[in-house]
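Dropping a structure here in structure tokens format, bear with me for questions.
Every protein chain of the complex appears in place save one, which is left out.
Let's turn to chain A:
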Amino acid sequence: MPLIRRDDNKTAAPREPVADAAALTAALGDPDPDRRWRAARSLGSDAGAVPALAAALAAEQLPQVREAIMTALLRIGDAGAVAALLPSLRAQDAALRASAIEALQAMPEATLPFMTALFADADSDVRILATELVRNMPAETATPLLCDLLAHEPHPNVCAAAIDVLAEVGTPAAIPALQACASRFAEVSFLRFVVAVAIDQISGAEH
């Protein structure tokens, strides 16, 4: 029989001694990516590590380690962790932006207080990405947030992004805001179209 059974864990990696927070924080800057990865994973239970994780995220180039840093921030899940993730929304690297969005989507309660500022950001690309952060929020929270955005947002592409999210998460209370948006951008044909689709979807209308 070629199958063997080990009832111990001889093949498991030997457990490293538990490092203190200072050592783990220092390891975030280690030249060895494996050490950085392990440090980031260990710091996810230490709310005091947010500044170090934020600095490491800004400097880290390896996607796997960045992922671990973001997950650590997600596990901490407080306002500081959200603030540490938000700069990644402005990154040139699309993968980094996408990872940050996913991490922020997974912490909707902590992200909620930042939404007003994000929807008022001077950069329309940031406002577009911010609409995605609402997608995992309860419908009763997401709907007024996105409706408020639609009421004053000057950029049709941001409106379109918000409407796309509303189509999934919005309640019928969004319909007047959607109709008003379509009227405000009457000359933008694609926006009229996406508004019609969203209203159909929210109201469950049959084609």
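As a convention for this text, a residue touches a chain if its C-beta (ideal position, glycine included) is under 8 Å from a C-beta of that chain, and two chains touch if they have at least 3 such contacts; residues count from 1.
In this section, contacts and distances are computed from a predicted model.
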Listed names "ABC transporter ATP-binding protein", "protein-glutamate O-methyltransferase", "Acetolactate synthase" or "Multiple sugar transport system permease protein", matching UniProt entry of the absent chain: "protein-glutamate O-methyltransferase"
Residue among A:24, A:74 or A:89 touching the omitted chain: A:74
Option from A:4, A:122 or A:186 whose C-beta touches the chain left out: A:4
Residue touching the undisplayed chain, where the options are A:83, A:126, A:139 or A:175: A:139
Selected from A:21, A:79 or A:95 as touching the chain missing from the view: A:95
Touching residues (missing chain, whole complex) on chain A: 1-7, 9, 11-13, 15, 41, 63-64, 67-68, 70-71, 74-75, 95, 99, 102-103, 105-107, 135-136, 138-139, 167-169, 171, 200-201, 203-207
